[in-house]
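Right, one structure below, let's go through it.
Only a single protein chain was left out; the remaining protein chains are all shown in position.
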Amino acid sequence: MKKALVAIAFGLTASVFATGASAQATLNSVKQKGFLTCGSNTGLAGFGLPDAQGNWTGLDVDLCRAIAAAIFDDPTKVRYIPLAAKDRFTALQSGEVDVLSRNSTMTMSRDTQLGLDFPAINYFDGQGFMVRKKLGVSSAKELNGASICTQQGTTTELNLADYFRANNMKYEVVAFATSDETFKAYDAGRCDAFTTDASGLYAERLRASAPDDHIVLPEIISKEPLGPAVRHGDNQWGDIVRWTHNAMLNAEELGVTKANVDQMKTSDNPEIKRLLGTEGKFGEAVGLTNDWAVRIIKHVGNYGEVFEKNVGEGSKLKIKRGQNALWTKGGLQYGIPVR
Amino acid sequence: MSTTVDIPRFVQAKQVEALPPPNLARGPVAWIRENLFSGPFNTILTLVVFYLLYVSVPPLMKFLFIDAVWSGTDRAACRADMGGRETGACWAFIRDKISYFTYGSYTVSERWRVDIFFALLAIGVGWLLWLRAPRRDLGAIYFFWLFPVFSYILLTGGNADFSGRFWIGFLILGALLVALLAFLAVILKASLRTALIIGGGIVGVIGITLALMDMDFGLRHVPTALWGGILVTLLVATVGIVFSLPFGILLALGRRSKLPIVRMASVIFIEFVRGVPLITVLIMANTMLPLFLPGDMTVDRLMRPLIGTAFFASAYMAEVVRGGLQAMPKGQYEGAQSLGLSYPQMMILIILPQALRIVIPGIVNTFIGLFKDTSLVAIVGIFDLVKTIEASRIDPNWAAPSISLTGYAFAALFYFIFCFGMSRYSLGVERRLASGHKR
Partner (left out) sequence: MQTVVSQTSPPKKSFLYDPKVRGIFYQVLLVVIVSYLFYVAATNAIENLQRAKIASGFGFLDNTAGFDISQALIQFSAAGSSYGDAFIVGLLNTLIVSAIGIFFTTILGFLIGIARLSKNWMVAKVAMVYVETLRNIPLLVQLLFWYIAVLGPLPQPRNSIEMGAGFFVNSRGLFMARPIYAADAWAIPAALVIGLIGTFLYRRWASARQAATGQQSPVGLVTLGLVVGLPILTWIVLAIVGANPISFELPRKGTFNLTGGMQILPEFVALLLGLVTYTAAFIAEVVRAGILAVSKGQTEAAGSLGLKPAQTLRLVVIPQAMRVIVPPLTSQYLNLTKNSSLAVAIGYPDLVQVFMGTVLNQTGQAIEVVVITMAVYLTISLVTSALMNIYNRRVAIVER
């Protein structure tokens, strides 16, 4: 009898702490809760990093804020759940987070086998290496015999093995469970080189005890298209995420910025009119209001602004636009027309 | 007998010199001679120890105190190349980060709630540990019921926002339970009143608990992802203690039970948990718990290691309690039975009060182990004290060679004070109990 009571008590406690995420459409449940839960990085400068007061900043975080702005007209209605690499997909699958915006690589197996959808690519990346300047190494091909720090359980670890095998080089791998431990071990001199996505290399370099002592090698050994992920099967929700990103891209292309978005509403350009909802009912078609894009741009900004602020020349990371420039400027970011 | 021939071979053949009379000299010199230099071997040993102390203690003191940096706002203060002098421990780093180490990222304006939690915890622990405190029965109710509920409300902000359907469901279940008990009372021809009181009591306590959790006290919600530091360390330890003691007692009773299935289930649980490392239990809680729940239900990230540690501690607690139950003389059981007490009455009124009393030292030792083990939640990504130190260590603002060592020294000091205090307490109780049994 006592055991039964314990079981009941345990069940009750579990259910009290459990946060119900019902099987209903994500948009409805988000509206009902009154906030968006966003799976974010545990701390990666420029992409998702909390400060001491728990305020989050970064490119991935701004995507969540943009989604919240589109739904609630208030970018602060987001709760961030920091997720380690190994927990991120289960957290999304189980409904703990509504959207996973945490520099996750889109791959075919993740898209088709894990029950996920990647509605957009908000950062085109690739895996690179960082070494100490005084080693005198200028290419990854010279790393034969080096010891390399990497985070376990990531595609990074597998790419690393592939790269050294393909180039017939030897290396010593030192794998740690978290990115913090990995980088700190490199910084303390445990390894000759540190490898992760190139964006991560620039972000982590800021945390080195002497950032100027390290260089990022030119080789990019993999393709890492990073983007937000949602659960497979809720197409409306996937559409909202996809079009939030595309609205930001189109705004940049059309010259709509945080500052001038209100004036732009009176523009005669039909593309701008469709984007800002003064013509057509594009917002309502995905379950939002027609001024959805205005909300996003007013509260968060267009893609270029967000990029510059978080990772670009205006930030500490100083990453060049490169592949992430608009297609009109030779990059890969291509805003799909609102039409 | 023929063997007598051999015996002399084992006996000393010649007279052994008598030992000198015991040294009766007193005073410090005599003490030193007696305790430190009583022979060549002892003298060498003493000198070796002195040398070891000489090479280890002064540099340690120098690092921790003499060369230590006590104030400063960033790494410049703690770097030899910037400060212009040799630097030891960087206590300025601890001072700068102490609120992070205490509260984690807990919303700054709400941190008074955490302070109240610490105070409530101190009251509860003091009440229970002080053996002559007034009304320790009330203390137990406070510690095992009121305190957890208040802490939950204070820390999360309460207002769990149960739906109306949840309450209807709860009322139906409660009514069913009371009815079941009443029905049993009727067919067993036992007192209907007692059954109603027991049933009503259980439903009432759970109902009040849930109602308190549901109530809106106007406190802001603080998500558990923000909790951290000493708050989480103490929280994990407290939940472990509050849960493991009752559950451990149940398991111990189960293991001593005459019912084979109950006994087997208890043994399997206890031996299984004691046979695997805590870290595997934590990883299991982290990765498998979400799989075992229905698809639309998730468990809070902080809750998972809490469940893991609580179950883990219960198994160890069960073995300690079992020791106490086995130490009870059989006469106590027989006496209780001859008075016509039922099994629960016998256990609650006669056996457990005595058995638990004699295993207090063992229980406290298990708590010490549990307290140290709370540091393992850092490995599964919970921001306890160790994890907050790990996270601060890589803050570029404080990048200096002595930062890591200072951080670990702080952690070591924190755990040492708690664990050493508890172990002294357990020794004291042991001595008191020992004297109590001497007649």
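Order of writing sets the labels: A and B. Residues in every chain begin at 1.
We take it that a contact is a pair of C-beta atoms (placed from the backbone, for glycine too) under 8 Å apart; a residue touches a chain by one contact, two chains touch by 3 or more.
Keep in mind that this is a model prediction, so the values were computed, not measured.
Q: Looking at the full complex, which residue from B:92, B:252 or B:386 touches the chain that isn't shown here?
A: B:386
Q: Using the touch definition from the top, which of A:73, A:181, A:219 or A:239 touches the missing chain?
A: Here the residue in touch with the unshown chain is A:181.
Q: Please identify, in ascending order, the residues of chain A that touch the omitted chain?
A: 1, 3-4, 7, 85-86, 89-90, 93-94, 113-115, 135, 142-147, 152-154, 157-158, 160-162, 165, 171-177, 181, 184-185, 188-190, 192
Q: Residues of chain B in contact with the chain that isn't shown?
A: Touching the missing chain: residues 6, 9-10, 12, 16, 35-36, 38, 42, 45-46, 49-50, 52-53, 187-189, 258-262, 265, 271-272, 274-280, 283-284, 287-288, 290-295, 368, 372-376, 378-379, 386, 390, 393, 401, 404-405, 408, 411-412, 415-416, 419-420, 423.
We take it that only the chains that are shown with their structure count from here on.
Q: With centres defined as the mean C-alpha position, give me the chain A-chain B separation in Å.
A: Taking the average C-alpha coordinate of chain A and of chain B, the gap between them is 39 Å.
Q: For chain B, which residues are in contact with chain A within the complex?
A: Touch list, chain B to chain A: 100, 105, 107-108, 160, 202, 206, 210, 213, 223, 225-226, 247, 250, 254, 262, 286-287, 290, 293, 295-301, 303, 307, 379, 381, 390-391, 393-396, 399-400.
Q: Of all residues in chain A, which touch chain B in the complex?
A: Where chain A meets chain B, its residues are 2-3, 5-6, 9, 12, 14-23, 42-43, 50, 52-54, 79-82, 84, 87, 90-91, 94-96, 177-178, 180-181, 183-184, 187, 206-211.
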